[in-house]
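Report on the structure given below.
With one protein chain removed, the remaining protein chains of the complex are shown where they sit.
Showing chain A:
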Amino acid sequence: MPRITVTVDGITYEEEVEPRLLLVHLLRDRLGKTGTPVGCDTGNCGACTVMLDGKSVKSCSVLAAQADECDVVTIEGLGRAGELHPMQQAFHAEHALQCGYCTPGMIMAAIDLLRDTPDPSDEAIREGLEGNLCRCTGYSNIVRAVRRGAREMSGETPAPATGGEVRTS
């Protein structure tokens, strides 16, 4: 069995893996990283999205063996020193999740989207998140959240949240 060394959320693991073991199953079943869920078996839903060496991948479409010598960041390792990542904060503020099943993958994909396009248009956000499916939200608030996350990550002060009622702060 191949032996791999992989860093996940800052901790380095040495694991013996079957060649066919999927990265998402390594994360979930072996390393207890259950923050990353599985939503399909054809690479369509994006629920399993993680960062692999800084780029988003669908961890159900990557073999654990391919992650040898790689650095993996999951939703659990996203916030630093106990602080929420601005994108996590933005999803909360804009009510961009309901059941939350798609959320870890959606947040990872959104962060990756901003790497290439720091100030995306609504259309670019919608196109950029095409590989991440959400059945609950209808996406409107996800688009708002990504916009908000983009503003915060670029250091701008965020405008008040756009959803729901007029707010005072």
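Going forward, contacts are C-beta pairs under 8 Å (C-beta built on N, C-alpha and C of every residue); 3 or more make two chains touch, one makes a residue touch a chain; residues count from 1.
Just so we're on the same page, contacts and distances are computed from a predicted model.
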| item | value |
| --- | --- |
| Listed names "4Fe-4S dicluster domain-containing protein", "Carbon-monoxide dehydrogenase large subunit", "FtsX-like permease family protein" or "Tricarballylate utilization 4Fe-4S protein TcuB", matching UniProt entry of the absent chain | "Carbon-monoxide dehydrogenase large subunit" |
| Hidden partner interface residues of chain A, rising order | 18, 20-21, 25, 28-29, 32-42, 44-45, 47, 74-76, 78-79, 81-84, 88-89, 91-93, 95, 97-104, 107, 122, 125-127, 129-143, 160-161, 163-165, 167-169 |
